[in-house]
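The structure that follows is given in the form of structure tokens.
Only one protein chain is missing from this complex, and each of the others stays in its spot.
This part shows subunit A:
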């Protein structure tokens, strides 16, 4: 740490002193800017001199590739890393052992060679070198790859080879899929325009919409390919004629179509069968003879496994994207350096329109003024009375919101009960309309009462309240459907639930349209024509994103009952994109307050994963696990639960092939038993806990290291000053020198005890430099680059 650099410094200084041409730099004594190396500064082209910086960067990346290789083999413990881990100027002042740039380049090239392909590409891309240099580094590894084997000199075990190739292909395919998605560049021009005019905040809403579109596309492809297509090829005769009203009600012609669960057959679909061309064989599970002779497709099995796999894969993708965005936006929260951050991080480089740029400058200027006022003013000026008033207002808002939520939920509950009692003699649009209108009005009331100030905490409050309302509504509806309707003895309850969900989705879309029309278009007309103000409405990002999440929850809930619902959702999202885009461009203005884009994006993805997807998958799992499917329709008619389809298939396999008994027993223990699910959930939670502990530990280390840096900086200042005074005094009177040295010693040991990093009695520290008080002024501090903590 400090001792190392100082002893080296002293050594250099004594060496320099012997050099006759050496002269003391007067600038050093005047100010504590000792770090400024005048020789370094005087050279005007040093920044543009490619050699010096390039060499430093090459040696820095040599160290990094070395560490990466070591890390790939085994994780070094924190204990092994040196104490003087000052996260200094990342190699800008690294004094390396290499004398020439070529040697450094060779070493780096050889290290790059030994890394895996993806690591090498990632390292290359992250290097702050110019393209020409990178291409030089890249060519050497490629040519030598052809000669040497990538795995080293030993012949590895076949299993290891298989695993490596499997993981390579998996990672390659995953990266290919993501690069394909990225290269689709859907709506790229429109997104660029929105970003250029409104900034990152509004852009994040449209990006979220695009993400949801891809999720639904995936679901639609899977269900379409495995469920809809096979069933559509074997259609039973249509019962109702088609009329335009079906699009709104979801009934009529649609009620006996591929749209709903009830349409799907419970048998194995066959083609080129002996009995009859395309007729399904009777008694589904027994008709194996016919199945063996032609293409057979067991619908119940397909339904069960398709829905299961679709949910599983969606879960994995969601968790993956959530962890990625969390990693990007999660930062250690220390005392925030607001002014510096505002100066360097607030300019949105995406904005290109002149008026938006002028607006952004104005906003930043205002925010800087406010921050300055905050920072310079006394903080303890909020009296108890003011604080009490704020608490009262917040409490009142929360009680109103919770009250309206409970009232809504109860209203929906009783309404549904009433409808259930009346036995659905008339259409349901009025039920849903009532429910929706009520929720919408209460939402708007709660939003208005929370105020339009997009303060960070307040924004979270608004989001929480909206979320609470929607979650309670959906849970009441789910309870009603799964608890009441399923056991009511209805003809085909799954199709009924599917129909309800379809209508809800449609109502949601219609209400969003109305919102856009009233909230944005009419408001702008009103404020321009009547109030004669040029202030346009601001796009409310949080509310719109929550609407999207709500729609997506409905879609996920409905996939089991309405396999084509993702398709409906896709159409809805496409229309919504264009409508919202045109509305934003015509009616809204850029937001005044800064929008914490990355933090809010993480929040939205988390909301999509946790209440939304988790709730939907819990409902679907519960339905599949313990609710009896209806007897008269659907692919699971006649079974006690939908899970039974899987069990029967496994038993069938066992009967057909006695060697597969283990599969049946494994199935009965793993899948049937809920204990497995609990164990899996427990393991998952342990992993989360472990990761959070690791992050907590890293936070503590960061805090300690920051304190160490601060202390070392102060030590450095103090010691340099002492050195300077000693030197000055030594020049004046040689006689007083010994006294000064003793003084220096005491002061230093006292200082040493106070700082964090210095040991209590380090003879090196106290004796060496004070004795060498004759060191003269030109201090060039060489700071060692750290070995990197993690």
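Quick note on the criterion: contacts are C-beta pairs under 8 Å (C-beta built on N, C-alpha and C of every residue); 3 or more make two chains touch, one makes a residue touch a chain; residues count from 1.
Keep in mind that, in the parts below, contacts and distances are computed from a predicted model.
Only one chain is not pictured, and the protein name UniProt records for it, out of "AT-rich interactive domain-containing protein 2", "Calcium and integrin-binding family member 2", "Response regulatory domain-containing protein" or "Checkpoint protein", is "Calcium and integrin-binding family member 2".
Set against the missing chain, the residues A:312, A:347, A:389 or A:669 yield one that touches it, A:347.
Annotation: of A:387, A:535 or A:710, A:710 touches the absent chain (contact as defined above). When the missing chain is restored to the complex, the residue among A:71, A:135, A:418 or A:700 that touches it is A:135. Remark: the omitted chain is touched by one listed residue; of A:70, A:225, A:316 or A:375 this is A:375. By the touch criterion stated above, the residues of subunit A touching the omitted chain are 32-33, 35, 41, 47-48, 50, 87-90, 92, 121, 124-128, 130-132, 134-135, 138-139, 179, 182-183, 191-192, 195-196, 200, 204, 328-334, 336-341, 343-354, 357-358, 361-362, 364-365, 368-369, 372, 375-376, 594, 596-599, 706, 709-710, 712-714, 716-717.
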